[in-house]
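One structure is given below, represented as structure tokens, and several questions about it will come after.
Yeah, one chain of the complex is gone here, protein chain that is, but the others are all in their spots.
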Amino acid sequence: MEQIRVGVFGASGYTGYELIKLLANHERADVVMATSQRYAGQRVSDLYTRPPALGVRGAQFDLTLVDVDAVWAGETPLAERIDAAFFCLPHGESMPMVARVREAGVRAIDLSADFRLRDPAVYSRWYNKTHVAPEMLKEAVYGLPEVYREQIAGADLVANPGCYPTSVLLALYPLAREGRLAGGRIIADSKSGTSGAGRKLRLSSHFCEVNEDFKPYSIGRAHRHLSEMEQELGVWSGGAVRVTFSPHLLPVNRGILSTIYVTLEAGWSVERLVEVYSAAYAGEAFVQVLPAGRLAALADVVQTNRCAISFAHAGGDDYIVASAIDNLVKGASGQAVQNMNLMFGLDEGMGLVG
Amino acid sequence: MEQIRVGVFGASGYTGYELIKLLANHERADVVMATSQRYAGQRVSDLYTRPPALGVRGAQFDLTLVDVDAVWAGETPLAERIDAAFFCLPHGESMPMVARVREAGVRAIDLSADFRLRDPAVYSRWYNKTHVAPEMLKEAVYGLPEVYREQIAGADLVANPGCYPTSVLLALYPLAREGRLAGGRIIADSKSGTSGAGRKLRLSSHFCEVNEDFKPYSIGRAHRHLSEMEQELGVWSGGAVRVTFSPHLLPVNRGILSTIYVTLEAGWSVERLVEVYSAAYAGEAFVQVLPAGRLAALADVVQTNRCAISFAHAGGDDYIVASAIDNLVKGASGQAVQNMNLMFGLDEGMGLVG
Amino acid sequence: MEQIRVGVFGASGYTGYELIKLLANHERADVVMATSQRYAGQRVSDLYTRPPALGVRGAQFDLTLVDVDAVWAGETPLAERIDAAFFCLPHGESMPMVARVREAGVRAIDLSADFRLRDPAVYSRWYNKTHVAPEMLKEAVYGLPEVYREQIAGADLVANPGCYPTSVLLALYPLAREGRLAGGRIIADSKSGTSGAGRKLRLSSHFCEVNEDFKPYSIGRAHRHLSEMEQELGVWSGGAVRVTFSPHLLPVNRGILSTIYVTLEAGWSVERLVEVYSAAYAGEAFVQVLPAGRLAALADVVQTNRCAISFAHAGGDDYIVASAIDNLVKGASGQAVQNMNLMFGLDEGMGLVG
Partner (left out) sequence: MEQIRVGVFGASGYTGYELIKLLANHERADVVMATSQRYAGQRVSDLYTRPPALGVRGAQFDLTLVDVDAVWAGETPLAERIDAAFFCLPHGESMPMVARVREAGVRAIDLSADFRLRDPAVYSRWYNKTHVAPEMLKEAVYGLPEVYREQIAGADLVANPGCYPTSVLLALYPLAREGRLAGGRIIADSKSGTSGAGRKLRLSSHFCEVNEDFKPYSIGRAHRHLSEMEQELGVWSGGAVRVTFSPHLLPVNRGILSTIYVTLEAGWSVERLVEVYSAAYAGEAFVQVLPAGRLAALADVVQTNRCAISFAHAGGDDYIVASAIDNLVKGASGQAVQNMNLMFGLDEGMGLVG
């Protein structure tokens, strides 16, 4: 069986590089092409001092970064050069390239938000842009394998979920699909490590501005990830679900912890939640339902593709669901690899840490 | 005018030492006695490498720590030795000593929880102890100067509020006293720096266990500070208020940020909240109501006695109040100094940073 | 007695803002003018969330930042607007402005390196620039008050020492002035918090690149601060002194710790070093000579204008001198205030924490 030849569009950010590191340990995939506007001409290994998590110093780190124009200018048809393309680009920049790659017949996994929202009008409202490939939104599958495994297996275009939405959606799916959240209001108080803000230079990511500080940002109904959360919860619930989403910036490199407040009908308990979730996620390699009394922590999941989910009773019919993921792994590049595995019929966990 | 002679019971923890540092810059108070079971015989300056925040290397740092038994054994009546006693001791250990000091006619400020709850039965329920001086609970004033300024000025015993309650109560007082919270449910998602867990040795405060981690603890209805919050909000609201309180441990030294979710009646807006809060806290040196669009952050308040309060709209009639304090200053020793200033008729801000 | 009116050129970097915070607590100086190219039109308080260290929220934080061109364009002669000018600008940008301000008859304190080196050829070699005001180098006094107190008191132009040189020079001055280092070789292994790299955006100051990392940079004979160290040690020693200087980047906000290796003649001991240093620095408010057995630590000095100095025996005639300062205070803005105090005949420690 031949190796899957992978192209990474946008290799120099945190998710791009995490992806390359993960694929360096993937026995069936090879990164054979990587683009970067800024670092074109340099080698992948020049970009970072941070080492491969699993340390395989393979050929992919010697790859020379190319400008994306060089990709389009190549004479050999793209489909003869790569089998899968990952897009680790900013929102808006991704969609025209995804369209072009799909036209060339190459399967695509987009880590931006460009193909996550089913309705182009909703996309325009939240992202302040007209969608350039609205017809492709129907084709795109929302890449949450625990929910859409079969569709992903048959997809040519997967929209990899956002980091915050992954942490919130996995924490609510077992309740939502039973209609427990319909009509209700969810509060998701989320805290993310600084890599979630990307590698772009901005004062708010300067070490001295983040270290020893902690703060909310884009709270209320301001953060774009809200649209994804409400879309999926609405579909699963069979009715609109309103989410109050409060992101905060944590002085750590990696990890998202979401503390989520829900009100259920009478008759629930932490024990019942553990049972229902354990059943819903039975056989899932990357979801860990914690027993009553134990709470999720970043340290449980950092450097893994795992989502840990835990529960507490808040009195009456109020419950708290606390979930933790690594924003760069299950929240981005790890989940993207999981999706690739499904799309290419491989073992779903190949190259991933559970 | 003579100096106020201060005794500090329990000087070696983080709040005890913070108090001594603050008083070192207080022009009207001198620490003349400091106890420590563990470090008796050593000097105050031996305890810490961390320097005085304001650097006055005064006589208080040369003070020799004494065992508390030496205090009781002293021949001179206590009231001739000190004018004010601060208690920086664990819950339960404080109350018999406070009683003894009050008997001796010395004014007391207790930083433990022992005199914060008005009902000894509630105290027993939350702290698993019978109160040894229930009759003194009536005498004790809850030391939140922005609410109880006059009572504190006339008090001989002040129960200094907990760190989390200070951050939550100041953030809700203007709404509570107008009855806006009555019958409602409040969710307070709070995050605290590690000094809030004290200087006691425990694995959960080990550097390698805290650094690069973040996690909830005692969520649901488990944390003792809940009792204080519900007591005061109930009194101010004129009716029971139910609080869901979720503390989290932050990998920073100092600071508490509370993200608080409330539902109001129709007709509110962030602008109106700013107005109402600005009016309620007009003239308060230690409360900073932030303008619409700006959110509280730890870095705004660390090393000050200030509480910063900010707002966001969460859709419909749902609002978010985000407040920040330094847990060791406004959340403990700074507020204790503010209370002492009021009790002794001094300028309320003396020795404090606004 | 009238207030000293201060102008700050380059207010938006870490040293500029630290200076404004320190002066906010200075009873005899008022910041009345502050420039920033990038933030002109905004207020000083808009620049930072980090609060004033001592919290005085004075008029200076409401000051509107102006472009430096507006300063030159002002009709009133500069000397009628300000009495003292501080320059918190990059090397090279400072010198023409300092010259202009001095021509206008205003006393200047330059925090850049532009006037630290006595020989313009040495300046050119290390800073790759021709000095634009070489004749002013004679007038400039190297602003290390513990060494040049009298000259500073009579100076109109003070070149404020670099952060690393301050930590190394104070640690060696008592030995150098007795000729103990002449002909010898010094190794200074220094570690600095990230604020030392400034507030400028660069990948190497991104939180995720600094946090959980530690590394040397510009070691060997590469760092420009070497020139200052060798100049002063040479002058004091009466002969060339060769320094090996190894800076490292620490994942903390503030502080420099220098571990310095010296070889002395026979007959020295840690006790004798403590004695000699204590004598040399007797009466110095901002130098703390630690007793034998205690070693300097960042936590001892952060947020103060103090330099802590400590010693260890390394076998034979080899000794280690370890010193610690806050790079933004004694290593920059605090020392600048100390210099201003001397230049204007004020108490040397005014507005500073010892």
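Observations on the structure shown:
For reference, chains read A, B and C in written order, and residue numbers begin at 1 within each chain.
Assume a contact is a pair of C-beta atoms (placed from the backbone, for glycine too) under 8 Å apart; a residue touches a chain by one contact, two chains touch by 3 or more.
Model, not experiment: these values are computed from the prediction.
If you put the hidden chain back, the residue from B:124, B:205 or B:278 that touches it is B:205.
If you put the hidden chain back, the residue from A:183, A:239 or A:354 that touches it is A:354. Remark: the omitted chain is touched by one listed residue; of B:166, B:194, B:227 or B:333 this is B:194. Residue C:255 is the one among C:13, C:255 or C:351 that touches the chain missing from this view.
Hidden from this view is one chain, which touches chain C at 185, 187, 189, 191, 209, 212-217, 219-222, 242, 244, 246, 248, 250-255, 257, 259, 261, 295-299, 302, 312-316, 318, 320, 322, 324. For chain B, the residues in touch with the chain missing from this view are 14, 49, 194-195, 199, 201-203, 205-213, 215, 251-253.
Heads up, the rule we're going with is that only the chains that are shown with their structure count from here on.
Rotating chain A by 180 degrees superposes its CA atoms on those of chain B, with the angle stated to the nearest 5. Chain B and chain C have centres, each the mean of its CA atoms, that are 38 Å apart. Here the spacing of chain A and chain C, counted between their Cα centres, is 46 Å. Counting partners per residue, chain A has 209, 212-213, 215, 251-253 as the residues that reach two or more other chains.
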